[in-house]
Every structure is written in structure tokens, then in C-alpha cells.
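Removed: one protein chain of the complex. Kept in place: all other protein chains.
Chain nomenclature is as follows: A and B, assigned in order of appearance, with residue numbering initiated at 1 for each chain independently.
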Amino acid sequence: MKKYTGINDLDSIADTIQEAIKLKENPYQFEKLGQRKTLVMVFFNASLRTRLSTEKAAKNLGMQVTVLHVSDAWELEFEEGTIMNLNTSEHVKEAAQVISQYADVIAVRAFPKLENKEQDESEFVMNSFIKYATVPIVNMESATAHPLQALTDAITIEELKTKKKPKVVLSWAPHPKALPHAVANSFVHMMQELDVDFSITHPEGYELNPAITKNTSINHNQEEALQDADFVYTKNWSNYKAYGKVTSQDPKWMITKEKLGKAKFMHCLPVRRNVVVADAVLDSDRSLVIHQTNNRTFAAQIVLKKLLENSAS
Amino acid sequence: MKKYTGINDLDSIADTIQEAIKLKENPYQFEKLGQRKTLVMVFFNASLRTRLSTEKAAKNLGMQVTVLHVSDAWELEFEEGTIMNLNTSEHVKEAAQVISQYADVIAVRAFPKLENKEQDESEFVMNSFIKYATVPIVNMESATAHPLQALTDAITIEELKTKKKPKVVLSWAPHPKALPHAVANSFVHMMQELDVDFSITHPEGYELNPAITKNTSINHNQEEALQDADFVYTKNWSNYKAYGKVTSQDPKWMITKEKLGKAKFMHCLPVRRNVVVADAVLDSDRSLVIHQTNNRTFAAQIVLKKLLENSAS
Partner (left out) sequence: MKKYTGINDLDSIADTIQEAIKLKENPYQFEKLGQRKTLVMVFFNASLRTRLSTEKAAKNLGMQVTVLHVSDAWELEFEEGTIMNLNTSEHVKEAAQVISQYADVIAVRAFPKLENKEQDESEFVMNSFIKYATVPIVNMESATAHPLQALTDAITIEELKTKKKPKVVLSWAPHPKALPHAVANSFVHMMQELDVDFSITHPEGYELNPAITKNTSINHNQEEALQDADFVYTKNWSNYKAYGKVTSQDPKWMITKEKLGKAKFMHCLPVRRNVVVADAVLDSDRSLVIHQTNNRTFAAQIVLKKLLENSAS
């Protein structure tokens, strides 16, 4: 594996999940692998879980970790051929090569602005790093994908499922702010790859990118959709058609204990309590959010392990 | 010891002081203890000494250290049961549990706003972390207490006292800005526990919380109070009754060489030169401020050592 910017970069998703579960039992068994290796984590945006879990994963492997907030460095230019006489001080062509001189792996977080669909979908930040860096790139959430979260969620479902083919529902939730589609996109993609009974429920008009949902079943009736679910993954996203707009904050879509039934509740966090999901769900043993949080370490660790092994060979 | 959020958390203050002094002679003797353990330091506010000394203490014990400025993560909600449809993105219930997945010890700095006495005294930030985290919490200065500083000061006095029961005076100083009571509170508390002749001097109306000062002698005549002192601990605090107000900046309360006499000068730093204390004091060998600064490492290290030992057993 030469990078991890989407779940397709994994040779085998099923094998990777099993390897991560084994790693969790003995997280320090490969702590020689990363010696004298450096992970540079580049943040264009806020982070709690991703920052801490990826840093811990790297250190579990014996790596050195450097955290760089882009705001502490120089404003980056991404346009090719531009005359840089305005605000940007450094081109990503240099920046990505420069960081590569000091890093064995570079992890990048770069959210979309949600103003220009085409620009966001071009993934110009992540793709510039992939293009110009000379070391492997890990996506810590880009404009359209959050593959470390999706791998975490797959590990969690695999660990906790009680039937061979569980029913998994992705349920849209209301939110006061316009949020990206990255988590939902990568979760959909991951569920399409697993042996699960997967469907999506959201208000009419809140369709995700059809190139991602493909032929996944979509139901606009949440109650029907959640019927007999084993795992309910809840997440807000802003409108994709009316790009980046909040066209509904309908509180009826919040997840309650009644709606959840016997299902387990999943969310990537941070979560708005009593907007996205009721306290009674989050504070119950039906909630897997802390279990997921814990698995973030092992998702990142198995990815870093594969990248280190590949570069060693 | 399961946490260190106040000096009462120490089983024995006297023993801890002695252990810290021994640790200082050989700071690396326990560097296996913290291997594969992580300290996450969470800062809601500025820090120089606390940041550097606590980080060094942890690394002396072989720990990994991660520094998290909350401003680089998500705005936190502390209210129970609230509908989170405004500015806060993540509830401390989740945040504290989340950080616990990646940390063996969490250290938190959270100053008071000095606007609402009841709210500050509720210690809602520190207490939320204590309540929801699943690993030990260390207080790196909260709304009302700074127990790492108080332990530092006790170590310093124990090292440098020249009589069995030295006279120690806490002397209020003027300051242009409204400052918290945390350092003064914890120093008062610590002195009450030690075998010292302790008193406080401040202008009338600048009484600290009487639940903390209890029956400690208070003298509004600074000159009288400082007579024959061995250690003069100087610190500004804002008015406690007229909560958070600066009702005096009387320059007569600044510490000068004349006032100090043969006493040693102590301060937690940062200190406003020629406002809180004259240059001639700080630049003389009567000043212990750098000695105190150095001891911050060993106060933090003995605390972390006890927390690691407890969690190992």
C-alpha cells in the first residue's frame, strides 16, 4: 500500500479489519517498525479524535510524530502557473516536497469550504499532496472522504455484530451548521464493500452524491428504514444538490431511544446532543461512540503499519 | 492516588515533599515507569512554566506527551441536558471520554472567567473532566486551585528553610489586570498543612474566600506582617467580594528590598516587574523564583509517578 486516501487503497478490506482487531490485542508488538521514522500531521482544520488517535497509533509503532497546524506556517497556493503576488506565500508544490524531506509519512486534514462543489470535489488539497509529496499520504479527512473513520466503523461493526449479515442504516440527522459529506460518503462506500444489509434514510432532497450512493437503497421514511436495524449510524450532512446549504433542520430526524429500538447507535463525533441524538441514547449502553473512538487508534495503526512495511520493502 | 486536582489528593504531603526532593537528585531513575504511557495536556489557557515543566516531568518518566490546545479542537459544552444547537460542537461528556481512549493521564488547565463567582467555584471544567474521564486527572490550574504550584512551593520552602518552623507570609501585590485566586488559594491551603508560622497580608477588602483562609492570621498592615519573615510569597489576586474587580492598584504594596529584609522572595511567575516586585528584589539572590520554576518539574514528576504507580497496581 502506497497511500491511504480512500478505502480503495486497501488491498483487502476484510483482511485489514481482521489485522486491526489483532493489533488491538497487542498494540506494541510492532514498536520497532517505526523507529527512526517520522509522521508529520498537517492540519488545515480543527481536530480532536483524529489528532490524538493518529498520533497514538504512530507512537505505538515507535514513530516520531510532528503536528503542524498550517496556520503556524505559510499560506499555501494550489493553482498551477499562477503569479503569486497576492496573499499566498508558498506553493503546495514546494510545501509537499519540503515536508517529504522530514517525514516518512504525511497525514493531511483539509475540509471543504462547501461553497463550490466542483472545487471541493476536485480534492485539490489532498491531490496536490499526493502529486507532489515523495512519501505516502494519509487522508485525515478531506473534502469528500474520511477513510480512517470508515475503517474504524467497519472494525467496530465486525467486532460487535451478532449475526453474519447485520442490518446497517445510515440515518441523516439535523444540525444547525453546514457540515461536509466526507464521513457519510466514506461510510457508504465502506458498507457497500462489506457483507451487510445496508440502506440510507434522509429527508427528500438530501441525497448524497449519486456517484457514491450508486444503487444503495434509500428510504425517506426514517421509521420504516430503522425497522429491525442492528446498527444505526447517524450523521448530519449539508444539502448536496443545493450545495452546502442547510435546507432542513427538522427535529423529527433526531435519533431517540424509541426510534433506535434494539439497534446499536454509531456516530463519528463530535455530536450535538439533543439535536442529532437524544441524551438517553448517548448515555445508554446502546451507544458505540466511545468504542468507535477507541478503534480510531487501531484503524490508523494498521494503515501506518502497512505504509511503513511497504516503504521498508 | 487516583487524581491530583487538589493537595488533599496526596496521601501524605510531608512524604511527597521528601520524595520529590529525592527525585530531583536522580530524575531519570523511573524512566521505565511511563513507557507506553501517554500524558495528554489539555490547555484552555496560556501556559509557559506549567506546559514545559509538566511535559519534562512526564518525559523524565518515559511517558509520551501530547499537547492539545482546545482552540485547535472543538468548542466544548458543559451544561447537562442542553440542546446543542448554538456554538458548542462537542459535549465534555464525550470529550473527556474520548481523550481517555488515548491517554493514561489527562492534565487540564482551565482558568476562571472571573465574572460569576458561583460558576467559577463550581469548577465545572475540572469537575467535568474528573467525572467523565476514565483516567486520572491532573489540575494544571483551575478556577480556584493550582495544586502543582503549591506543591512546588512546599518543596522549595522545605529545601531552603533554615529553621524548623519558618515564618511565611503571603503578601498581596498590585496588578493592572484582574487575576484569579487559584495560586493564593492553593498556597494558603498548603501552608496550613505545613509546620510553618503562616500569615496573610493584604489591603482591607481583599480577603480571599474565608472557607479557604479559615483561621489563618490576616494583617492589613504589610510592614508589620512582613516583620522577621523568612519567606515572603507575593501574589496579586482580584477582589473576591467585589468578585473579579480590581479595586486597588496601590503601589505601596509592591515588594521592595527594604520591605523584604532578610526574607526570601517567592512568586509563581509570570511577574510584573516594578509593579508586583521591584527589580532590585528579583535580580538579587533573595529571589527564589527561578528555584521555584525548576522545582515545578519535580512537583509534576512526583505526582505523575504516583498516578502511574497507582494505575499499574
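We adopt the following convention: a contact is a pair of C-beta atoms (placed from the backbone, for glycine too) under 8 Å apart; a residue touches a chain by one contact, two chains touch by 3 or more.
No experiment lies behind these values; they were computed from the predicted model shown.
*Asks:* Considering the complete complex, identify which of A:I7, A:L23, A:V40 or A:I255 is in touch with the unshown chain.
*Replies:* Residue touching the chain left out of view: A:V40.
*Asks:* State which residues belonging to chain B touch the missing partner chain.
*Replies:* The list for chain B reads 28, 43, 46-49, 51-53, 55-56, 59-60, 69, 176, 249, 269-275, 279, 282-283, 289-290, 293-294, 296-297.
*Asks:* Write the list of chain A residues that the hidden chain touches.
*Replies:* So the residues of chain A touching the missing chain come out as 36, 38, 40, 64, 66, 68, 72-74, 77, 81-86, 89-91, 93-95, 97-99, 101-103.
By definition in this document, only the chains that are shown with their structure count from here on.
*Asks:* I'd like the angle of the rotation relating chain A and chain B after CA superposition, in degrees, nearest 5.
*Replies:* The superposition gives an angle of 120 degrees.
*Asks:* With centres defined as the mean C-alpha position, give me the chain A-chain B separation in Å.
*Replies:* Their C-alpha centroids are separated by 39 Å.
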